[in-house]
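The complex appears here without one of its protein chains, the remainder shown in place.
When the chains are written out, they are named A and B in that same order, and each has its own residue count from 1.
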Amino acid sequence: MTALRIANKPELLARTLTMLSETVERYDLFADQMEVVNNPQAAEIFRWLEQKQRERTQVVQDLSEGLALPHIPPWDYHWDDAINIEVPGHASAHYMMTPYHTLTLAIDVEQGAADLFDNIERDTELPEVRKLAHGFAREANAFCDYLKQKREQYPLPQAGWDEDEDPPQFLE
Amino acid sequence: MENANSCPSLKPNEYKSGTKPVWCPGCGDYSVLLSITKAMSELNLEPENVALVSGIGCSSRLPAYLNVYGFHAVHGRALPVATGLKVSRPDLTVLAAGGDGDGFSIGGNHFMHACRRNVDMTYIVMDNQVYGMTKGQASPTTDPDWDKSKLTPGGTKINPYYPLVIALASGANFIARASSTDPNGAAKVLVDAIRHPGFSFVHMLSPCVTFRPEQKEWKKMVRPAPVEPTTDAAVAAKRLMTDDNFFLGTLYKGNRPAYQPELKSTVEHLSELEQGFIL
Partner (left out) sequence: MNDSASNPLAPPQSKGAPRSLSIAMLGSGGSGVMTAGQQLLDAAGQAGWYGMMTRSSGPQIRGGEAAALLRLSPQPVETHKGRFDILLAIDWLNADRFVGEITLDSNSVVIGDVGGKVPEAISAMGGRYMELPLSELAKGISGGRPNMVALGALAQLIGLPLEALEKGLTKSLAKKGEAAIEASMAGVRAGIEQASAIPDIPPFRIDANSQRERWSITGNEAAGLGAIRGGVRFVAAYPITPGTEVLEWLAPNLKKVGGVLVQAEDELASINQLIGGSFGGTPSLTATSGPGLALMIESIGLAVASETPVVIVDVMRGGPSTGIPTKSEQSDLNIALYGLHGDAPHIVVAPMSIGDCLFTTQWATHLAETLQTAAIVLSDQSLGQTRALIDRPADIAFVSGGRKITRQAEDFRRYVVNESGVSPMSIPGTPGCQYTADGLEHSPTGTPSSRAEDHIQQLNKRKRKLDRFDYGSHWAKVEGEGDIAVLTWGSSTGPVSEAIDMLAAEGRKVRLVSMRLLLPAQPERLAAALAGVTRTLVVEQCHGAQFYHYLRAHYDLPGELRSMAVPGPLMIRPDDVYSELKAWEHL
């Protein structure tokens, strides 16, 4: 939704909710993926991210209470599955990813979200939209900083972190 | 907001089954799964009235991850299973899905005949130009010089197959390309494909991160086709013959009526069929 002008507050809420809930789903999926491939460290962080994201979604949900939100079809969102702006892209997951990668992915997502809300705030003429976008941007930035801090606990991945000595499985 | 549904009654997520996929993290097929759920939500389909049939391959694992009726058949046979289902149950929304090996190699004959028969269904081929499930052999869409498979040292040296051209020549009624790198755009293509009567073919680029890691670059190569869907097969033929495999969107929309025999009994009692045997 980068280049979009927001028509009103319900539209901003609707878009934000879609974005957040898709992020919740993606973290949930990533956590599942990491469980399936036996990468518990990454799985744990994705679960934690999912939980955090759920709480944030709930906040926006509460803000929307009583408002009729428009339905916006998926193709009105211009997300790229290969990179992590606003929502994490499927392509970012790797079965050997480390906690550092995991948090970097989330940081990119939050940065993308914060940039987006900044743009909306800048471009809109509607005071209530501006106010809301400002709040969302601030919140995303704050979360982003928090993630960066959290990432410091983890070592930088070594070169060759994704090398697997065993070949893939033959199936079916 | 073209084609928007005023209010889908189920969210995309509600079309998922809860079974955890076995795909490699990063595989394009996850995104295809998401696009399908988005399309079904937009179309307001009731999960019990949808059936998704697949063959064998990584991509063919799809049905188990959805909360619709599913059939995970044998390698290459998704289309005939889907055909039998749709012809005998025209009330259902029928989708078929699978990989490039499944659809263009072992199931190649069915692909041609499904296009020709034009039964109202949507066929999604997740093309990663490789046999993912069996550890990375060349498929009909693999480039001739791709030499990473032990089975074809030095590459296949055989030109790849152009599925969209074949679909058009065989009579498919709707031809489009989508990419897992753009799941929202893919959802749009799928909505149009499912709505369009007759046989709809969606060529879905879906990278295999394990055997074709270089396909991660596809995200930079795909772009919307700078054209409107045409109903003219001659225009479409030219378009598809000069296509570089990375144009996305609906490329051809035919207007042939779908094949659907009427299923209406005209006899009161089965004994009427016996008249011909009585001397």
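Note that a contact is a pair of C-beta atoms (placed from the backbone, for glycine too) under 8 Å apart; a residue touches a chain by one contact, two chains touch by 3 or more.
On a predicted model such as this, the values are computed, not experimentally measured, just so you know.
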item	value
Neighbouring displayed chains - absent chain, whole complex	B
Residue of B:87, B:169, B:233 or B:258 touching the missing chain in the full complex	B:87
Per the touch definition above, residue among B:64, B:233 or B:258 touching the missing chain	B:64
Residue among B:73, B:97, B:124 or B:138 that touches the chain left out of view	B:73
Absent chain, residues of chain B that touch it	17, 19, 46-49, 51, 53, 61, 63-64, 67-74, 76-77, 79-89, 91-92, 109-110, 112-113, 261, 263-267, 270, 272-274, 277-279
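Quick note on the criterion: only the chains that are shown with their structure count from here on.
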item	value
Chain centre separation in whole Å, for chain B relative to chain A (CA means)	29
Contact footprint of chain B on chain A as seen in their complex	21, 25, 29-30, 32-37, 71-83, 89-95, 97, 167-172
Sites on chain B touched by chain A in the complex	1-8, 11-13, 20-22, 24-28, 30-31, 34, 38, 42, 56-57, 75, 133-136, 180-185, 187-188, 207, 209-211, 216, 219
